[in-house]
Structures are given as structure tokens and as C-alpha cells.
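Okay, so here's the structure we're looking at.
Removed: one protein chain of the complex. Kept in place: all other protein chains.
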Amino acid sequence: MSIIGYLLIIIGAFFYFLGGLGMFRMPDVYNRLQAGTKATTLGSFSTLLGVGLVNPAFLGKALLIIAFIALTNPVGSSVLARAAYLKGVKPTSKTVVDEYADEATKKAGEEQ
Amino acid sequence: MSILSYLFFGLIGLGVILAFLRMILGPTSADRLAALDMLNIILTGTIAILALTFNNGLYLDIALVYGLLSFVETIVIARYLEAKK
Amino acid sequence: MFFSVFIVTFFTWLILTNSLEPSEVVIGLIVSIVVSTTFTRYYSIKFDWKLPVRILRFVFIYLPVFIWEMIKANLDVAVRVLNPSLPLNPGFVKVKTSLKGKNSKLALANSITLTPGTLTLDVKDEELYIHWVDVKATSEEQKQKHITTKFEKILKKIFE
Partner (left out) sequence: MRRFLSALIALGLIIILLEFLNLIPDFGNVDLSKRVSNSFINKSVDGNNETIEFKKSKDLEDGSANVVTSIVVNYRSFDTLGEVTVLFTAALGVGLILKGLRRKRFYREPNFILKTANGILLPLIFLFGAYIFIHGHLTPGGGFPGGTIIAAGILVLYLSNEKFELSHRAKILESGMGTVYVLFGLVGLILSGIFLRNFLPTGVIGELFSAGIVPLIYVAIGFKVGAELSNLISEFQKEGQQ
């Protein structure tokens, strides 16, 4: 059991590294959030599950933290992406379609 | 065990350094906040690993509270950026 | 509403304290009652007698699909990040959903954020605004097929 736990922790650490790499290499804030959120969420799941498996006394609390991260992390990055868009951060020049622009200008109009 | 801990702290450390570079270089404040958010989640996982290393369940409480406060922090700064043009 | 919040907070308390001593249980009951009565208007946890069925469906139908999709998403990220040429074809797309409830829309948005190549930006009424790393389609049906259909079906069974 504890071998599986340590393996999960190593996998989690690898995903953390991958998230950092994605955060560094991606060209604009939206792509960075994509890479960062996915990799760190799975990394946290794996690490915390590993911690819970190595020491069963921690399992309940580790599962609680997993549920908590599953709820907050996507919400946080979604709020952040929307804020960046409404603030006017330009997406990378490779972007092919933008169907959110109308909605964003409508929002800006409502404020006046 | 010690080789294992070298491996995972090494990997996490590399990830943290890359995210930190993005936080320093990031052209806009949204980039910096994204990197900060990521660092917070990495730190939550690291605190859980420390709970295992020191064999003390109290660290998980700290991880929980840290995760909570980092979520609040992300939301607050994001809403602040949203209002500012 | 009050009762649902009470049950959720009480179980969370039991997990947090990790013990069944009478003193902890009594204090947990009091705290749960206080928490579930203050600011009741702003809570949105609500369930009915069908809850056990929903939990079973959630654990045995939703979770395996979700975890598999998440692993796929991370391998996708890994392939993109580790590739020296950084293949990207990003865009913002609008997708319609047929889900009605608030919580089911939230679950859909979160699932989409954590699955391959997509990130939910905003939800308005019945439309999801999504940042897609690799835009494969522009027609409405194709977009739905690529992004929402898989989870929509499962979540409809669980929440509605």
C-alpha cells in the first residue's frame, strides 16, 4: 500500500513540474492557465491520495482537501481568465476565433 | 526514502522555479496572478508531504486553511483586476 | 435547504475532528446548527430523498469518466508543453447547454475546465464561453460533440 502511495506522490510531483513548465512556456495568460490548472489539480489529487495511502490516519482529511481543491481550483482559474479578458489582456496572435468579444463589449456597455 | 524525497522535492522545486520566473517576467498582472495561484496549490501539496515526513496530522489542517486562503486571495485580486481598466 | 446544509457541515466536522468522542459530536451539532442558520439565503446546497442514488451515480458513473478525462487532459498538456514547437490553435468559442440547474451548470463548467484543452471563462444563461487550445470545429453541433455532450448526459442523470 505504501509503495503505491509513494508512487502516487512521485507522479504528483512530476505533474507539478509539468505545470510549472507549462506556465513558463505557453504564450498567453489563457493558455498558461489551461496548463497550470490541469496539471496542478491532478498533481494535488495524486499527492494527497498518496499521502492518505501511506498513512491511513490522514486519509479522511486528505480526501476532504481533494474535494476542496476540485471545487476551488477550476473556479479560481475561471474567475481569473474572465478577469483577464475583461481587463483587456490580448490573447496570442495565433488565436483563430473569438466568440466572447461581443459579450465582453456588451458588459462594458452596461457599466456606463 | 531519502532518494525518494530528493526526487520529489527536486521535481517540485523545478516547477516552483519555473512558475516563479513567470511571476517575475509575466508581462501583465494577470500572468503574475496565474503563476501565484499555481504556486499556492503546489505549496498546499508540499505541506501535505511535510505532514507525512514529520508524521504529524496537524500539518493537514494547515494545508486546508492555506488552500482556503489562497482561493480567497485569487478571487479578491482577480475581481480587483476586473474592475480596473 | 437548512437541513441539507446541516448534514453537509456535520459530516465535514466529523472528518475534520477525526473522532467520535461525545464532546466533539455535541460541539459539532451546535456549530453545524449555527452555521446552517446564519446567512441561509446565500447558500445553494440542497438535496432531497434521492440523494443516496445520486451519490452512487456520482461515484460509479461520473468519477471514472472524469478521472480518465483528467488523465487524458494532463497527457495532452504534457505532449504540448514538452514538444519544442509548442503546437497551439487557440480560440474562444460559445457552446449551448441544455442543463437548467445552477449546481449542474457549475459541475459542467468545472468538468470542462479540468478536461482536455478547454477552460470555461463565463456562463451566461444557457451559453458557456470556453477557451479552447485546439479549435477543431466551428459549427454548433460539432462543438457540442467535442466539448459538452459527454458530461452533459451524465450530469443530467445525477442532478435532474
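Labels for the chains are A, B and C, by order of writing; each one numbers its residues from 1.
Operating definition for what follows: a contact is a pair of C-beta atoms (placed from the backbone, for glycine too) under 8 Å apart; a residue touches a chain by one contact, two chains touch by 3 or more.
No experiment lies behind these values; they were computed from the predicted model shown.
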item	value
Among shown chains, those touching the left-out chain	A, B, C
Of C:Lys100, C:Lys124 or C:Lys145, the one touching the omitted chain in the full complex	C:Lys124
Subunit B residues that touch the omitted chain in the full complex	58, 61-62, 64-65, 68-69, 71-72, 75-76, 79, 82-83
Residue ranges of subunit A at the interface with the undisplayed chain	68, 71-72, 75, 78-79, 82, 86, 107, 110-111
Residues of subunit C in contact with the chain not shown	5, 8-9, 12-13, 16-17, 21, 23-24, 27, 31-32, 34-36, 38-39, 42-45, 102-103, 105-106, 109-110, 120, 122-124
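Here is the rule we go by: only the chains that are shown with their structure count from here on.
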item	value
Highest C-beta pair count, chain pair	A-B
Separation of subunit B from subunit C, taking each centre as the mean of its C-alpha atoms, in whole Å	22
Of all residues in subunit B, the ones touching two or more other chains	57, 61
Residue numbers of subunit C (touch at least two other chains)	16, 18
Subunit B contact footprint on subunit A (complex, rising order)	6, 9-10, 12-14, 16-21, 23-24, 29, 32-33, 36-37, 40-41, 43-44, 47-48, 51, 54-55, 57-58, 61-62, 64-65, 68-69, 72-73, 75-77, 79-80, 82-84, 86-89
In the complex with subunit C, residue positions of subunit A that touch it	15, 18, 21-22, 25-28, 30-31, 33-35, 37-39, 41-42, 45, 57, 60-61, 63-64, 70-71, 74-75, 77-78, 81-82, 85, 91-92, 94-101, 103
For the subunit B and subunit A complex, residues of the former touching the latter	4, 7-9, 11-12, 14-19, 21-22, 28, 30-31, 33-35, 37-38, 41-42, 44-45, 48-49, 51-52, 55, 57, 60-61, 63-64, 67-68, 71, 74-75, 78-79, 81-82, 84-85
